[in-house]
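Just one protein chain is left out here, and the rest sit where they should.
In this document, chain identifiers A, B and C correspond to the written order of the chains, with residue numbering beginning at 1 in each.
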Amino acid sequence: MDILSLFIVLPVLTVLVLVFTKNLKQARIVALAGSLVQLGMAINLIFTYIKEIETNDAIMVFTKDVVWFKNFNIHYNIGVDGISVALLVLTAIVVLAGVFISWKMEDLPKEFFISLIVLSIGVYGFFISIDLFTMFVFFEIAVIPMYLLIGIWGTGPREFSAMKLTLMLMGASAVLLVGILGIYFNSDADGGALTFNILEIAKVNIPVEVQRLFFPITFIGFAVIGALFPFHTWSPDGHASAPTAVSMLHAGVLMKLGGYGVFRVAIYLLPEGALHWSWFFIILSAFGVIYGAFAAIKQTDLKYINAYSSVSHLGLVLFALLMLNKTAWNGAILQSLSHGFMTALFFALIGMIYGRTHTRDVTKLGGLLKVIPFISAVYVIAGLASLGLPGFSGFVAEMNIFVGAFENDNIYYRIGTVIAVSAIVVTAVYILRVVGIMLMGPVKNEAYLNLERVRWYEKLGIFLLLLPIIAIGVAPLWLSELILKSLDPFLKGVL
Amino acid sequence: MIPGISIYEILTVTSILFFIGVYGFITRTNLISILISVELILNASVVNFVIINKYLFPEALQGVYFSIFIIAVAAAETALAVSIIINLYRQISSVEVKEIETMKY
Amino acid sequence: MNLNLVILIPLIPLVVFLVLGLFYKKIKPSISGYVGVLGLLFSTGLAFYTAYSYFIEIGKTEGIYQTIVEKTAWMNFTDSLRIDMGVLVDPIAVMMLIVVSVISLMVHIYSRGYMKGDPGYTKYFAFLSLFTFSMYGLVLATNLFQIYIFWELVGVSSYLLIGYYYTKESAVAAAKKAFVVTRFADLGFLIGILIIGYYTGTYDFETLNNPEGTGILNWAATSFMGLSALTWALILIFIGGAGKSAMFPLHIWLPDAMEGPTPVSALIHAATMVVAGVYLVARLFPMYYFIEDGFALNIVAFIGAFTALFAAIIAITQTDIKRVLAFSTMSQLGYMMLALGVSGYEGHEGLGFMSSMFHLFTHAMFKALLFLCAGSVIHAIHSNFLKDMGGLRKYMPITNITFLIAALAIAGVPPLAGFWSKDEILVAAFEHNLFLYVIGLFVAGLTAFYIFRIYFGIFWGKEGNYKEKPHESPGSMTAPLLILAFLSIVGGFIPFSEFISPDKAGFETHLNLPLAAIAVFAGLLGIVLSWIFYKRENELADKFAKGFGTFYTWAYHKFYFDELYLFVTKRILFNGIARGAAKFDKKYVDGTMIGIGNQTVNTSEKIKGIQSGKVQDYAFAFIAGAVVLAIICIYLWLN
Partner (left out) sequence: MNFSSFLLMRQEIALLAIILLLVIAEIFIPKKRKVSIVHLSVFLFGIHTIVGFFQIDESMLFGGMFRTNNLIHFFKNLLNIGVLVLLLQSADWIEEKIVNQNKGSEFFILLFSSLLGIYFMISAGDFLMFYLGLELSTLPVTALAAYETMKRISSESGIKLILSSALASGVSLFGISMLYATTGSIYFSEVVQVLASANLTLLGMVLLFAGISFKISLVPFHFWTADVYEGAPISIASYLSVISKGGAVFILMILLFTVLQPLAHIWENMIYAIAIATMFIGNLFALRQQNMKRFLAFSSIAQAGFILLGLIEGSQLGTATVVYFLLIYIFSNLAAFGVIQAISLQTGKERIKDYEGLYRTNPNLSLVLMLALFSLAGIPPVAGFFGKFFLFTAAASKGFFILVFLAVVNVTISLYYYLLVVRAMFLRKGENPIPFFRNKIYMRIGLIITVLGILLLGIYSPLYDYIYDLSSTLN
């Protein structure tokens, strides 16, 4: 078994074991064990990867290629580069944190953890796929458990939100399918065989008109899950209704599939299309950045605030990807990671606050710093990280994006950049608003004076997420170098 | 082969027969009448097969055989249909087509 | 010179912060205060050692003070653009190190008394250390991005400290306001950085500031809307500086920032953080001076002058002593900006630059002192307002004396520190632009007037209605007062121009007697006037105020800038755009998506009649469908 397939096999085994568990205690232990090992493997992967690329200068390493459907030339083909390694680690961390946060999942615990792990299978598989078909398969596997997770364990209008989220995401993936088929049937443009292999297709000169036709389809297909304006509306409702761990996993990891897919498929395989269309999607994403931030200001539900903030932050990812240069790309990947950790942390904290106060309405909360100081303090830190304070990962990512975006000296791109940059102010406004209303000020409700203090498993979850945020923020160089090395192949097409 | 009458005329007749059958099927209110209309449609085809065989391809008897099978099958079909209709009649004492509209939308 | 020691200067407070922050619960308050003070004592010692070794031991090489840099890559953007982390030692950095160390140390000591018994004592010291670390980092930054990073960090420390009394709504609001306004200004800064990075290919101060470097020489190569792109960048960067230094019109956060604990106001909002803007312009002075013949620099000068005047006028009308001091700070910062703005580059031309830095230095001492005195007063009577004060000189002799010294210093009475630095500024302005000089002079008079207005109001006049007898503050608070008072007296005698000048070569300054006399006269006039108005309770001041009528009301309300901003933010941005965006999202964007879904279901409902349940309808559809298909097929075949 090669080390990448383990990333899929291990969670599958975890699921199989979970099937035989009888109660919450057993289920969470199994889930914890599974995700711990997974995290261990992910961290191990970083080091083996670094070692490997010293001697191996292939675009993807640790590749494994097994023919699956030979008539369609579909392969089970996996491999990683720096980008996917980083995202795998993100996933492993968020999943583990999610297990910790769900420590007290009373209702149908077994099913909950199974769905959670199945979701993570999809994500892991997506990140390691080289074959478009397998990638698509894993993409859908990652999306569909969301329906059950939100629908069964959610709160509020859970059925509606779950349905909306699933339909919009599956609708997007359906559109994506057209794009993938379009790419597939043009992968023989240079006279080779039809193939789904990304690395092979990247070598093919797909006709320019075809690229221009299929780029927007593929882009939108992926970008919907990356919360591209105006297709982001599944996310606020979905996040608001989802149980904590699911919000974490969804915002933290699943939404990253969008950016990654856009990058790995749309931009990498259809560079001419990207050049042709980038202006349009830059307008959309830059608008989304500022729009999401503004929309977040007036929300009163904590999860909505965070969801719109995700729209804004992930808009920045797409924006950066479309800038088509290495610096911005690097920033986009870093932003994906950073947003993954931050937003997961946010949702974890919101979940804890909600679990104690039973409300997410900021106007009803107040003075929490006094009552639950640890959670509140971390919330402040997360807030500061989210508004791009130096020393946290968000800053590094945003600066890369802005510098990269500025490399593009077309005046319209510049204006887009300035608009996107100005979101940092609006971000500060909505973050500080929440901090001011909810955490500071007088305690509004007598009942809140005796809230339960933070528990050990919650602390563990928080630290797991906080640590990388600070680590990336303080010492970004090693990570950014890891990613930068993997960006060169992408650059060829857009030059 | 009927002297003085070309195939076109006969085919026109069978076509009319066919559409009469269709018309009957659509407009009759009694299930039995509808069944009779179906017979018209089948008979149009039967005549067609025979005529085409006789006028155009007289060297083989494919059409004629075909029409015999059609007649046989049509008989079976009718028998079956009537039996089901009778069953309905036992339940509701009616064979009006408007009685079989309970399942819709 | 050993840069490792310099690196230690910021690192010590960082370690203190981490220790206090992580073991927040475990450390006893009494210990945390000592930890903070001790840490800073080390840093201060190192700062002085650095100053000594930089100016005296190493001294000038080839006639100028060399810039010493030590850095390491932190983040690579492109092949040429990257963020380095490191330390840069040059005269103004060293000067700032001293300022930050001294004031911070004093504030640390003072706070041990002032904050005694506060539940968040440890947290407070942790934040102070965080701030000090950030400020050191800002001062020692080697490149634009590094300075931006620490710029943001001081901003957030300021946020945390203003909002220190977080259960108070006004404190929370003030903290938010301070952060958001400066953040808005930082937006300009950031874009400025991006522009500079793109056009010059570097963020390093050394390269950027080199008068023969590509950045400065090629400024004319690019233009945007009539100006060089780099000029735009400098203007944008100045906006950043203006935000931090509370220049008009981004000043609105500073008065509110007084919601924080008073020592914090002294440290952050009087002496150190707010001068960061001035420091930033000084740091990039060669660029400002050379690019487009100092176009951006002129803007700096005029904004500075206007702010100085504007703030001084408001200061006269305020009744909250901390606010008066806050406006005073603004006014003095305007002075510094003005001085930078009128400065030249070489030799004596650089007088403005030098005087700006000089004033920064002396102002830090006496303004911190003023704040700490005010803190001492507030500590005693638990009120910020003049109306609650009066006649305190009997109860608080030390505070009284030190406040007086500081007031005299800010009023520019010789031979106190303020006199020297202010005089140099006026000389520089006089040599550059008579108009600016007149404004400066007028402001000097106003400064003396308002500062003595509160001095008399606090310590003289009718005794306030005290619930319990006010008493002098404890030794831990008065000691820093005395030290700062001492510094305010002698600070002016440092031969600043020897050490600091734009070209780093240093030059000789001489007292320009006529101008000095005029300035002193203006100051004394102000003092005398306020003596007449406020020494005793009388009607004069009110009458006088009424004489100004509307203008007074406007000034009292800070020219309604808060309301204007409130209007723009609350009405237009929040209620207009933000609510609009939220509504638009719910109603139209989401509405469209949901609408598609609903429409599908509706369509389904509408067409259900097709499945009528009538077998004859089915037959009709069957035949019709076949006929239509046949027609289509035949049509296709014919075409």
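Here are a few things to note about the model shown:
Methods note: contacts are C-beta pairs under 8 Å (C-beta built on N, C-alpha and C of every residue); 3 or more make two chains touch, one makes a residue touch a chain.
Predicted, not measured: the structure shown is a model, and the values here were computed from it.
The chain not shown here is in contact, across the full complex, with A, B, C.
In the complete complex, the residue from A:Pro11, A:Gly151 or A:Gly238 that touches the missing chain is A:Gly151.
In the complete complex, the residue from A:Ala174, A:Ile415 or A:Leu467 that touches the missing chain is A:Ala174. Against the chain not displayed here, chain C makes contact via residues 597, 600-601, 603-605, 607-608, 610-611, 613, 615, 617-619, 621-626, 629-630, 632-634, 636-637. Seen across the whole complex, the unshown chain contacts chain B at 11, 18, 21-22, 25, 31, 34-35, 38, 41-42, 44-45, 48-49, 52-53, 56-57, 62-63, 65-66, 69-70, 73, 76-77, 80-81, 83-85, 87-88, 91-92, 99-100, 102-105. Counting the whole complex, the residues of chain A in touch with the unshown chain are 67-72, 74, 133, 136-138, 140-141, 144, 147-148, 151-152, 158-159, 162-163, 166-167, 170-171, 174-175, 177-178, 181-182, 184-185.
The criterion applied here is as follows: only the chains that are shown with their structure count from here on.
Fewest steps needed to get from chain A to chain B, stepping only to touching chains, is 2. The greater number of contacting C-beta pairs, out of the two interfaces A-C and B-C, is seen for A-C. For chain A, the chain whose average C-alpha position is most distant is B. Between chain A and chain B, the centres computed from C-alpha atoms are 65 Å apart. The mean-CA centres of chain A and chain C are about 37 angstrom from one another, to the nearest whole unit. In whole angstrom, the spacing between the mean C-alpha positions of chain B and chain C is 96. Counting partner chains per residue, chain C has no residue touching two or more of them. Within chain B, not a single residue touches two or more of the remaining chains. In the complex of the two chains, the chain A residues touching chain C come out as 164, 167-168, 229-234, 236-237, 291, 294-295, 297-299, 308, 326-327, 367, 369-370, 384, 387-391, 395-396, 399-400, 402-404, 406-407, 409, 417-418, 421-422, 424-425, 428-429, 432-433, 435-436, 439-443, 475-477, 480-481, 484.
Contact residues on chain B toward chain C in their complex (touch as defined above): 22, 25-28, 34, 97-98, 100-105. On the side of chain C, the complex with chain A involves touching residues 73-78, 81, 83, 145, 148-150, 152-153, 156, 159, 163, 166-169, 171-173, 175-176, 179-180, 183-184, 186-187, 190-191, 194-195, 197-198, 573-574, 577-582, 584-585, 589-590, 592-594, 597.
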